[in-house]
Structures are given as C-alpha cells and as structure tokens.
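Handing you this structure, nothing more for now.
A protein chain is absent from this complex, but the other protein chains hold their places.
Read from first to last, the chains carry the letters A and B; within each, the first residue is number 1.
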Amino acid sequence: MNVRLYVWQRATAALMVPLAAVHLAVIFYATRQGFSAAEILARTRGSVAWGTYYALFVAAVSIHAAIGVRNVLAEWSPLSERRAGRLAIAFGVLLAALGFRAVAAVVL
Amino acid sequence: MPELPAELAVSLWRGGAQGRYETYRVPRRDSQTVLDVVTYVQRHIDPTLSYRFACRVGMCGSCAMTVNGRPRWTCRTHVAKVAGSGTLEIGPLENLPVIKDLATDMAPFFEKWRQAKGAFAPSRTRTDPMPRIRPDSPARIAADAAIECINCGVCYAACDTVRWNADYLGPAALNRTWTLVNDERDAGNAARLQAVAAAGGCHACHSHQSCQEHCPLSLNPTASIAGLKRRTALAYLKGELKP
Partner (left out) sequence: MTIARHLKHRTGTLWLAALVHRLSGLALAIFLPLHFLALGLAVGDAARLDGFLRWTDQPLVKLSEVLLVFLLTVHLLGGLRVLVIENFDWRDGQKQLATLAATVSALVALFFLVRVF
C-alpha cells in the first residue's frame, strides 16, 4: 500500500459512508414493504437520481474493494504485491462490470 | 492473587530459528522479575543460555523478550504479575531473526529506521543564529509526545503488520520519522515524506494499536503514523510526491 492507493481507498470509503447509510435505509424500507420486482422497478426505472446514486456507489465500491482485497492478498497469501495487485485489478473490473450491468438492469 | 509455588517451571527458547522450549526449575523469590529468572538459569543451571540485558532498571530497553506471548521488558515485569499458576514461557522478541536462545538480531529493526529517514538533517551551521523553538508550539508538542522512544523493539515485535508485510517499516521507525517531520530545525522532510509514502511506509499501518498497547513508555506510534498519513496524503494531493 502506498500513498496513491491509500488516498483512493480512503476517499472512496469516505464517499461510501453516506451512500451505504442510504442503502441500509432503502433495504429496511423495501423489505418492510415487501416490494415485488415490479414495485421496485417502478421506482427505479427511468430515475436519473437512482441511476446516478447507484452508478456512483458501484464505481466507489469497485475501487475500494479491489484495493482492500489487494491488501489482504499481499499480507495473508504467499502472493507477491505485484501479483496481488493484478488479481485485485481483475476483481475490481469484475465488480464494476457486474455492478454497472445491474444498475442498467434496474434503471433502464 | 493466589500464592505462587516455591518453585517456578520456566520454559526458555533454546536454539536459533529452529529450536525448542526447554523447561527449568527456578526458586521463587520476593519481588522477582522475569530478568532475575533468566539470569538465575544462566548463572546456576545452564551457562550456555544466551540473553541480552544492560541497565536492569527499565531505562535501556535491551532486555525485551516475549513473556507468555507478549513482548515486554523483562527487568520491569514482576513474576507475580505474569506467572499465573507458577509457569512462565520466555522466548526471543518476535518479527526479528533469532541469533541464539533469547537474543535477536536487531539489525533489520535499525535498517528500517534508516530507510524511514529517521535521522536529523541539519538546516543551519554553527555560524547561524540558533532557532528559537517554542515548547508549546503544536509541532513541538507533537514531536515531544513521541520523542522518548529508546528503540527497544517491543512495538515492532507486537505489530501484526510487521509480521504480515516484510516491507513494512514498522511503528518505531515511523514514530521517529514523525518526530523529525515536526522538528522545525530539520531540512530533510521532502526525502522523508517520500520514504514513508512508498510501499511499506505509513500507509501499511492498519491502526491495530498493538504498538501503543505494548509500549513500555506508553508512546503512541499509531497516532504518529496517523499524522504521517495526513502529511503524505496532503503532499501527494499537492503534487509534491511521486509514488
């Protein structure tokens, strides 16, 4: 972990504090209401607000989780830092790809 | 506190990196310290035991060893406090190469101190006027809070991140660097921040605080390292660092 990775990881962490808090609130609300898929999608489809919010969340978590995984691999597995870094990037790309696809699925 | 038996069963690490614990029977004495116990074994039972000490009074940090799993100064550890049911397990400090028995090679510890640029870089000559340092300036207060480190290695031995990350400079080296970063007379901060902003520098710290918990002088390297994180992040964002 160097200063560049640190800044990115902490910045995305700080950004996600309110994003995750909102997400928890949404989870509580939606499960209480017992929404069906149609009811969820009625709220998210065509919504610029939800689209922006979740796209931002996906971007932030992809970066944050990738750097976190990199640290864990470098410290707890026999992999070198470079190998760990490459695996982590692959993981981050996977998260981003699946995440943006999910956002598109519920917003478009 | 339950009475300790008249004799202690003491397990001492014998050998180098490969070795084993051997048990010795040591008579219990009042106000006995762990260093007294180790010394008794070497003088009365097995003269081939290797261990390190100097002042015996908690000033030099030379006698640091692992006692029942925790790194501590053996001269300042009363047997009554740690011997539980009359047993003691004493090994060399962790995270350092073992020379023999209870003595470790401190060279890697001091090498990382050098790598962290933990040495004062003068900014004036003897012909320049002396700088006036206010003891109550925020920078001097920050430096003074961390300055008493005598490099005993206990924090380094306690640190999990040191154990997991061979490149990590460690709490003592980074704590020392923090005192110099806050020293108004020092001129080496550009190189210093560069050194601790690299891989293995201050950002590797996970704030476990094991260093602070075990430091015999109650210093707080976690706080010093947090300060370094702030300084380096700011320098990086301002474009002064090349990671």
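Just so it is clear, a residue touches a chain if its C-beta (ideal position, glycine included) is under 8 Å from a C-beta of that chain, and two chains touch if they have at least 3 such contacts.
If you're wondering where the values come from, they're calculated on a predicted model, not measured in any experiment.
S.K.: For the chain not shown, which residue from B:76, B:100, B:140 or B:206 touches it across the whole complex?
M.R.: In the complete complex, the chain left out is touched by residue B:206.
S.K.: List the chain A residues touching the unshown chain?
M.R.: That gives, for chain A, the contact residues 10, 13-14, 16-17, 20-21, 23-24, 27-28, 31-32, 36-38, 40-41, 58, 61, 65, 68-69, 72, 91, 94-95, 98-99, 101-102, 104-106.
S.K.: Footprint of the hidden chain on chain B, which residues?
M.R.: Contacting residues on chain B, toward the hidden partner: 68-70, 91, 94, 158, 160, 163, 206-210, 213, 220, 222-223, 226, 229-230.
Criterion: only the chains that are shown with their structure count from here on.
S.K.: In the complex of these two chains, what residues of chain B are touching chain A?
M.R.: Touching chain A from chain B are residues 161, 164-165, 167, 197-199, 201, 203-204, 229, 232-233, 235-237, 241, 243.
S.K.: Going by the contact rule set out above, which residues of chain A touch chain B in the complex?
M.R.: Chain A residues touching chain B: 1-7, 10, 74-76, 81.
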